[in-house]
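Just one protein chain is left out here, and the rest sit where they should.
On to subunit A.
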Amino acid sequence: MTLFRSFRSTALAASLALGFTLPNVASALADEQHFPLQSYRVGPYAAGGTGFFGGFIDYLNLINTRDGGVNGVKLTWSEGETQYEVERGVEAYERLKSNPGVAAWNPLSVGIAYAMIDRITQDKTPLITINHGRTDSTDGRVFPYVFPLLLNPYSETSGIVNYIGSKEGGLESLKGKKIVVLYHGSPYGKETIPIYELLAKKYGFEVQQIEVPHPGNEQQAQWLTIRRAKPDYVVLRGWGVMNPVALKTAAKTGFPVDRIIGNVWSNSEEDVIPAGDAAKGYTAITTQASGAEYPVVKEIVKTLYDQGKGNLDDKKRIGSVYHNLGIVNGILNVEAIRIAQQKFGKRTLTGDEVRWGFEHLQLDQARVEALGAKDLFHSIHVTWDNHEGNGYVTFQQWDGAKWKVVSDWIAPDWALLRPIIEKSSEAYAKEKGIKIRTAADVDTVTN
């Protein structure tokens, strides 16, 4: 696939060099839509990378194999290894963007995503940061090409606080409680510091935020501090090795695991299995359920894995948290293309046309069910100015062998968060000299 793509781009570059006129790349390649993937299959975060990109590719492959593509437009992809390093991610961007018919970028890395914002804005191609990224990119008025789909960090924080409130008998019961946030020492980890402070003030609980330096393989000092603080709950905002070490150190210092709530990057099998018994009873937020019982996952197994065409090397990982996140990400990308095709035609779309598709990505529960994803994720309602799309969250508990859903779908407090997001995005717009978009700008699309 990669060789073929690279041959074709070389051929295209050669044609341009020879002076051939290609009036419209889209019409020249009317039957393919391309996903350049800045994946990470080796390095410290390879476990997450192989799961997510494996799920994403599996879904694209399912659409090609089962449906012959999206309305006849075949989906293609090529991978550039980043090892989760920003400079490699940017290099991969520059190398892969020459592929014709690029639909969207999905780096699954906060650092790489930050480094790409100016580039993708200039190139007019969507950047998808499902469940992560900078919170204020939710504001489509300022960030037309960035989509933190389903859950931005502030919504995640609100969802966690709402869940803790529900465990305590209502948000009003949070008054006088104490919550410690144990966060990864990185821009990702620090992103939610102000929102926890804000929610603490609003609901009257005390919050103490403690940093764990990267990578987090030693946390004795932090957990002794926590034990002395005697909090009611600890929110684990970790990443990679920090998560199992946190759970093990909590057990070692006598903090009860059922009082630890993990964030969306502390919710995978890779976070709990290394912790062994110390993880039993641990609860974490998620936007998508894990498990292979969902129709879309079953179809992937039947259509791909049973035919030896699946992307994961280890079939035991089918339906894992990262694999299912990749599948959901695939659904959202494919549906955005399908929606955009309804407006622009059943052909290869430009990046800006796909952006329009994302800005109209509205999948209610009936549509989610029709896609075979009922209960895998709730719904999404993206608009031109709300690029997160009001994703719902749920909570899952690790029983030592698998995750089990322990809550209903919960809505974060979007109304509370929106003014804070707008304040931040408007400051960004001012700093960068960006003209704030209006609804009238949405349909202005570059071909």
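Note that contacts are C-beta pairs under 8 Å (C-beta built on N, C-alpha and C of every residue); 3 or more make two chains touch, one makes a residue touch a chain; residues count from 1.
Definition applied: contacts and distances are computed from a predicted model.
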item	value
Missing subunit (named according to UniProt) among the choices "Chemotaxis protein CheW", "FeS cluster assembly protein SufB", "Quinol oxidase subunit 3" or "Branched-chain amino acid ABC transporter permease"	"Branched-chain amino acid ABC transporter permease"
Touching residue (missing chain; options A:211, A:232 or A:422)	A:211
From A:197, A:314, A:364 or A:399, residue that would touch the chain that is not displayed	A:314
Residue touching the undisplayed chain, where the options are A:33, A:50 or A:311	A:50
Touch with the omitted chain, as defined above, among A:58, A:270 or A:352	A:270
Interface residues of subunit A (partner: the chain not displayed)	41-47, 49-50, 185, 209-215, 217-218, 220-222, 224-225, 227-228, 240-241, 244-245, 248, 251-254, 270, 273-276, 278, 313-314, 317
